[in-house]
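Pasting a structure below so you can have a look.
Subset of chains shown; positions unchanged.
By written order: A, B, C and D. Residues from 1 in each chain.
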């Protein structure tokens, strides 16, 4: 029995609110249950040094969490003077996930930065961030097309992410904090709209997982992402 | 004529939403027009070194802004590795403002940290932050009283803040970004419920202001804060 | 009765020594009683990025304090690896104060940096710094005119600063440390030679101050700055 | 055809040299082909704050690379003043991998730090590091048992790591730099001596990978790690 009463293969209620803030080219508030993340996509007409003069663009991400997004207050990273290893790891993951569906040369020599800021955390912040950031990215690209800055659509597919894990001996989808903090195994899957894998990151917190458990987790994740991609489509159609 | 069509002495629509997030002892979303700030109050049963063993508590504040809270994206301070001078200045101001209405010895040897995170900025972020943080602080203190951690109420009055300035030759209340960015003079006033001044910070961006202009600005601010304190009371009664 | 035996409206002995060091374009040792600050003005033929190509210049300030400028030794900010919030706040204030009397376009595309280093602190370091830095700035500009780097005088007025406060229930001028550390209210006023306000920063340390107290403080500050500007003139004429 | 002429399922020549340096409790030079990593295990009789008083120990890892371990010189992280995201990510991975085979309570309240320093990099530095660090850890634990600091063996199994990927359309084992830099998919697998998964991290650099490709990669990794664990055993028996 899951703490939330959900079925093993059941996502939390997911909402995707576009145009959440008024300045960004793309701005989304995404919630996976009590996990809430503001995802904004900002267009900058410059590129980092390693792309300069290439004619090709860049997509990158930054991740942050408000100090009291969690049960107890965490120190503010800006006050600490450095981003922690977990933050860097997550923002690198988000960036790779989004670049997997973007044709950087069609983007032209500009950068889109996805800022994913967690305002409330209840497990799965990185998967919510990827899922919401994709929608913000689509909106930002649409704004570029609208002002005719680009002609070809650089986005060639959809991408979303979900966590799966083994909780109390059972494979479950979209773990919340109560599950995540005691799960034996925790895996984050980034999957595209063709059901293929962009990223897979699994960690055995307790006992190591066997190949057949891995297969079950993967199948569960594919189902979950398919539902999330349908929700992204619905939000973008809205 | 003000860009927003407001009268010179008119505040923007102000909303104060309590219990905005589920973990913090006090949590408020405050908006002054399009300026939106999440203010959370976190209780920690420790105090900084200079208060240890004193029997007395501490109230402090931290301020941040999401990178795309403004027209163009700002660099994330955590990524820069340091908080900017403006950030430090504002969070010191918020801390002083709130401490002005708290009896630290009645608080006991614990710290309340007010995190003020701007999710959308349209001028007046520091005044909105102070106004909202006061409500979050009251809620956090109430939670302490509820669990009988303190017996006396450490809060001895209300405090709110508003900006005033000279825009297009006229003294105006609660400047938005369109006004603020071109104002000749900009002043932030922190005033208590007795109409007395806790903090006054005025800067002549254009021409220096004369003593009679100063008097007008101050009177305007007193009126604005009186309205804000009434809104705080209504929110707390809600 | 003031600890120093001064009348409420009496400044400390003020000295302004020009050509204090031999390299800087402008170099002043200013003392307000036992507070001593070295103010140097350095001309650099470059401007910060946001001014590049504008044809217009920049005036900025940096503030520091020797570790043992005070009763007990403070940690050296360079060793700490960061300037504290108080330092950043003060140097931003000094920069704004000086820019208020400079026509940046007449300065041409160059930067004048005012370094204000406190070698002994007895209250009022920021007001002494502004008062001395103005004289160093005038000398640096004179050196530019002398070598015909500029044709128009970019300085259009004088500026000085003084603190006022409520000590032992009485409004007093130019607080020393003994007063400052126990004052109920402390205000720094930056005022120009027309008696108009460039900056006003007041903080109620103890009880909040009423509008009539504010008016008295302001009048006292205007008188004090008028005396300081006369002393600046005398020094520059010397 | 692989650039090195290896069969798809063939590891590079692997060597594991123990007692590489004279001070550390465990010290190993591991090479996977031209990738060479010094792994040292240092015992410290203290634990980090979150373990203090728990009676239980900690195992952690740090990763570094000499500036010219690669084709072109990288900036020294110590000179940069911060460890990069890739470094933090790898050292977190190494720490989790090793903790998966350690009973921290049997270790007692002490820390073992695994320093993995790459002196030459030709792909697979993190998998070589994990494989070598395990041997250094076993030696460090043996030194604790020898001096009777612990009574129970805290190590409950072996762990090693290998990379797998899709290169030129084919699944291959243990990618070198020539393969890694052009691979479409790259996966690092940390597997224990029971063939179960401790960590799986896969990234599609080019096209996303399908479920059946994933299954092949996993099987290849299991075979490779089984060989590596045999090599660890041989080294420890030597």
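Note that a residue touches a chain if its C-beta (ideal position, glycine included) is under 8 Å from a C-beta of that chain, and two chains touch if they have at least 3 such contacts.
Bear in mind the structure is a predicted one, so any value in this text is a computation, not a measurement.
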Just want to confirm the stoichiometry: 4 copies shown, so how many copies does the whole thing hold?
6
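The rule we apply is simple: only the chains that are shown with their structure count from here on.
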Contact-linked chain groups that survive once chain B is dropped from view:
A, D | C
Which chain lies the greatest distance away from chain D when centres are computed from Cα atoms alone?
C
When the centre of a chain is set as the mean of its C-alpha atoms, what distance in Å lies between chain A and chain C?
50
What is the distance in Å between the mean C-alpha positions of chain B and chain C?
28
Chain C: which residues touch two or more other chains?
82
Contact pairs between chains, per stated definition
A-B, A-D, B-C
Seen from chain A, its contact residues with chain B in the complex are 21-24, 27, 34, 38, 40, 42, 44, 62, 64, 66-73, 76-83, 87, 113, 115, 117, 119-120
Using the touch definition from the top, list the residues of chain D that touch chain A in their complex.
82, 84-86, 88-89, 91-92, 96, 100, 187, 191-192, 194-204, 207-211, 214-215, 218, 222
